[in-house]
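I have a structure here, written as structure tokens, and I will follow up with some questions on it.
Here the complex is missing one protein chain, while the rest keep their positions.
Letters A, B and C name the chains as they come in the text, with residue numbers starting at 1 for each one.
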Amino acid sequence: MKLWQKNYTLHALIEEFTVGEDYLLDQILVPFDCKASIAHAHMLHSIGILTKKECKQLQETLEEIIQLHTKGKFTVKKEDEDCHTAIEKYLVEQLGDLGKKIHTGRSRNDQVLTALRLYYKQELTTIQLQLKKIHESFSKISEKYGSIKWPGFTHMRKAMPSSVAMWAEAFQESFLDTQALLSTTYKLVDQSPLGTGAGFGVPLPVDREMTAKELGFGSIQKNPLYVQNSRGKIEGTLLFGLSQIMYDVNKIASDLILFSMPTFGFITLPDELCTGSSIMPQKKNPDVLELLRANYHVVLSYQFQVQSLMTNLISGYNRDVQLTKKPMMQGLQLVKQSLEVLVLVLNSLQVNKNACEKALTNEVYATEKAYELVQQGMSFRNAYHKIAEDMY
Amino acid sequence: MKLWQKNYTLHALIEEFTVGEDYLLDQILVPFDCKASIAHAHMLHSIGILTKKECKQLQETLEEIIQLHTKGKFTVKKEDEDCHTAIEKYLVEQLGDLGKKIHTGRSRNDQVLTALRLYYKQELTTIQLQLKKIHESFSKISEKYGSIKWPGFTHMRKAMPSSVAMWAEAFQESFLDTQALLSTTYKLVDQSPLGTGAGFGVPLPVDREMTAKELGFGSIQKNPLYVQNSRGKIEGTLLFGLSQIMYDVNKIASDLILFSMPTFGFITLPDELCTGSSIMPQKKNPDVLELLRANYHVVLSYQFQVQSLMTNLISGYNRDVQLTKKPMMQGLQLVKQSLEVLVLVLNSLQVNKNACEKALTNEVYATEKAYELVQQGMSFRNAYHKIAEDMY
Amino acid sequence: MKLWQKNYTLHALIEEFTVGEDYLLDQILVPFDCKASIAHAHMLHSIGILTKKECKQLQETLEEIIQLHTKGKFTVKKEDEDCHTAIEKYLVEQLGDLGKKIHTGRSRNDQVLTALRLYYKQELTTIQLQLKKIHESFSKISEKYGSIKWPGFTHMRKAMPSSVAMWAEAFQESFLDTQALLSTTYKLVDQSPLGTGAGFGVPLPVDREMTAKELGFGSIQKNPLYVQNSRGKIEGTLLFGLSQIMYDVNKIASDLILFSMPTFGFITLPDELCTGSSIMPQKKNPDVLELLRANYHVVLSYQFQVQSLMTNLISGYNRDVQLTKKPMMQGLQLVKQSLEVLVLVLNSLQVNKNACEKALTNEVYATEKAYELVQQGMSFRNAYHKIAEDMY
Partner (left out) sequence: MKLWQKNYTLHALIEEFTVGEDYLLDQILVPFDCKASIAHAHMLHSIGILTKKECKQLQETLEEIIQLHTKGKFTVKKEDEDCHTAIEKYLVEQLGDLGKKIHTGRSRNDQVLTALRLYYKQELTTIQLQLKKIHESFSKISEKYGSIKWPGFTHMRKAMPSSVAMWAEAFQESFLDTQALLSTTYKLVDQSPLGTGAGFGVPLPVDREMTAKELGFGSIQKNPLYVQNSRGKIEGTLLFGLSQIMYDVNKIASDLILFSMPTFGFITLPDELCTGSSIMPQKKNPDVLELLRANYHVVLSYQFQVQSLMTNLISGYNRDVQLTKKPMMQGLQLVKQSLEVLVLVLNSLQVNKNACEKALTNEVYATEKAYELVQQGMSFRNAYHKIAEDMY
């Protein structure tokens, strides 16, 4: 039985189609939804809807669900439609009519958003920590190999002398910029939607500040309609932040794939990070790097999906928005896994000093030679042309 | 043990990362891969690599796997990496050294592609049949309601008189155009890659025409390198075809959502196709239509993912391409389900004659009035201005 | 004065915003629109709307416009809004009331589409000829350098022996597949929309077959509403075809950029195709290849723009669709230019036999060695492992 069930039966195919994968995806949201419901119960008590005892009973049963979930014993079933129904159903089973009171003063629309944002906040915090680890990995590379010189490239052609340190620090600075973006993203996510109902408030004097505070939100979203309109907008911002992370991962992987080609040999990945071929006995392939590179495109497509889904729709809840749940969850998972793998790659790679230095052939120093002429008083453009002539 | 396993152990995290969801996705490919392996065994026998008895033993064991799979008893495990390894492993377990011969004259690269294309062909055929059903549903709508007049809209404003028949036939013609595109797509998919190895042929006189014929392919892809380069290209074409289907589904859904608003009332969906709200007792929501509409964006993002994944990569196999498997499978599933649901919607909807005709207000006939003046000899532009003046 | 001008003045900012770049883009459509108007006039004569003399006068004045346009003397001005208004205005200026008759039996909606499709057909034909030239360029490469062996790569690692011929032929086969797609695309484009009005027909017995035949269309689009709904759909298909062309161009460029790195040296581009750096005197950069590679992404974004623009809109004309004009025109231009440049690149590049052969190091032959063991009776998997062991 669904929260909205009426005196007719939903067609089985429509039920399957509209539920979709929600019941599976929602498994991860169970504890977040329970916590939000506990805060909501406290608030309902504070405004006189629930007695102290009722509030306590609800809290205990919701905590029980969290415990069951931790042990893998609370499963959202297809017929439950989503975790919110599964949880309300359990409350009614355990507590009878009291269970039917938990939905007072809220709609599934604000309830879903509350659980999702608590979940996003947790994931984003994890990712921000992972970015710090990557920073450390690059620091270690700089310590160990930083002073090794190698050629810098422009247009995939040797350009000027560079170094491993310059390379490592480039990504450190880049991730710092991404972290600034993620901090702002976090602030947008960190707004409580609870208590705004289906997008038009609820006819009860709910205390939104109270629930926001208990749940650790930094602020509340004020306008109930904006709460609904922002679903998809905030998700898009979060996915854009993830894309920006993967932008750098893509570049790191592209660099490492090229520079670990035996023809270059600047970098070596240890065997245990390489895979083989089913037909070619000699192969040690950098699949791990190729997949890190490729994952940028996957996250980008999730971002695009969310940015595309919400277009040309009027204000207020439209069911389309529910399809943002899957790309969000998959995007977060993929980025967390990619960063974990990247740390391993960065901590394992070897830089081969000889190969790097051997690649510093003459032409890499052409600019420096031009500047020697500049130091002797020649104008830069004339010095440039003089060196260019000498080289051809 | 993987097909390519060597004298070192792959790091557990790298294994998890590179295997990814392949082992799960591959479950659906098992029978296709077995059929391709049977054809391959026949060919190996024909060129003297396998004896008649060996060939028969391999065939029987492969058919056994198909049987097990049908009964849900052949599962690709994470440690198998993919279905190809799982199948070869089973052959070796059952047949010893003979099992180790099945991979002669092929690489996993052409093997994967063969299984995938057999799978695509089956799915595409199913979808083409579904499109015929939708054509029939529109014909039924025309029969039942076709003569009902309602206003045609441009710019979301009433424009000129139209009819339910014109609406239904518009989509029939559109799907016919899509089917022309799908036929070409089918031809591109219907090329056998088997026998091209890792993209550079195999050092054996394999008979590619023989396996292509046995597997029902219309032709073979000749150039081994192109076989690899076309992975992602053909997938992109197939997903584009799916997007084009969903383009129409999106428009049908958009029309129905608007015209079933009670304010219009042209269309009614039966209750058993509508869902409700957790907070608003009165609501009957067209979630099914909203999700049909939204699924266009999902398929579009899969298409974009595949078109984006394969960029800026050199010729030959790159691991990035493997990530096309998931959006392909999900896209095919989603389109099949959406079309099934669409048939139900089309067969269930009611057109309300009164509401349609009531909407044919005066201004809808302004163009006809102008043409009456044209018939009386006035130039069109003058007639247009005369009617316009009369109306303001 | 616009075609639809009434008794009020459009706000200047709204005029600027809604006209946008149309008047500039439309410059290229003038002759196509004139030709369509001539055919339309013939048809109006055949059904008795125009006298023979009127028809002749209109035809002569329209041909005059084509002549003026060829000489650069017919300019669509901002205040004209688009080429259709500019042409009707000229007819009225030259022919008085007769000019006001040309719009009888059509709407700007079908008129625009007719001009666009005639334009698309011409451009597509040009591009198909360019693809033939590229085929020839690859044939010349095969003739001149085809027998040169070089390593084939998988995972950006040397895999097995390949050859310049295999490389060139891979792209020839790929472009042939694209041409199959373009042929179907051409058929979809080659349908006459003329005579369907604003999407709901016109209250006159127009002879649509007659105009279609005169304009060289292969068929007519039957349903007037589908004519409008197909705008954006057909454009998307055409842009997808262009993307598929650029998919191969992207890969060719990626190959050439890598293999022309001095470290590889397989390929050399002549100096006159390379550009330099403002600071580094030694540089000869393959900008031309980088831009060919990058143009794939530009065309892909045009395709995505068109596929995204038309979503979640109801049937019938919506102004949004007009924004497809610019990405279409820019996409066609970009692909034509890219193919012209690609022909030059392919005809100019040199393959360096020594560098290619030097790169055929030992490990490239590992698979062949395994197959020698297979020929001696060892199972493939055992042969594979034996060779693998020998190499580590």
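In this text, a contact is a pair of C-beta atoms (placed from the backbone, for glycine too) under 8 Å apart; a residue touches a chain by one contact, two chains touch by 3 or more.
This structure is a prediction, so every number in the text was calculated from the model and none was measured.
Q: Based on the whole complex, identify which of C:I47, C:L95 or C:L291 touches the chain you can't see.
A: Once the missing chain is taken into account, the touching residue is C:L291.
Q: Just to verify: which one of A:L24, A:L225 or A:V343 makes contact with the chain not shown?
A: A:L225
Q: List the chain C residues touching the unshown chain?
A: That gives, for chain C, the contact residues 2-6, 8-11, 13-14, 17-18, 20, 84, 103, 106-109, 111, 197-198, 202, 271-280, 283, 285, 287-288, 290-291, 293-295, 297-298, 300-302, 304-305, 308-309, 318-320, 322-323, 327, 337, 340-341, 344.
Q: Considering the whole complex rather than only what is displayed, give the residues of chain A touching the chain that is not shown.
A: 3, 6-7, 49, 88, 92, 97-105, 109, 152-156, 159-162, 166-167, 169-174, 177, 180-181, 183-185, 187-188, 197-204, 221-226, 228-230, 233-234, 236-237, 240, 243-244, 247-248, 250-251, 254-255, 258, 293, 296-297, 300, 304, 307-308, 310-319, 367-368, 371, 374, 379-382, 388-389, 392
Q: Spell out the interface residues on chain B facing the chain that's missing from view.
A: Touching the chain left out of view, chain B contributes residues 154-160, 257-258, 261-264, 276-277, 279-287, 290, 304, 308, 311-313, 359, 363, 366-367, 369-370, 384-385, 387-388, 391.
We adopt the following convention: only the chains that are shown with their structure count from here on.
Q: Between chain A and chain B, what distance separates the C-alpha centroids? Give it in angstrom.
A: 28
Q: Using mean C-alpha positions as chain centres, tell me how far chain A is from chain C in Å, no decimals.
A: From the centre of chain A to the centre of chain C is 37 Å.
Q: Any idea how many Å lie between the Cα centroids of chain B and chain C?
A: Centre-to-centre distance between chain B and chain C: 25 Å.
Q: What residues in chain C touch two or more of the other chains?
A: As it turns out, chain C has residues touching two or more other chains at 154-156, 159-160, 258, 304, 308, 311-313, 367, 384, 388.
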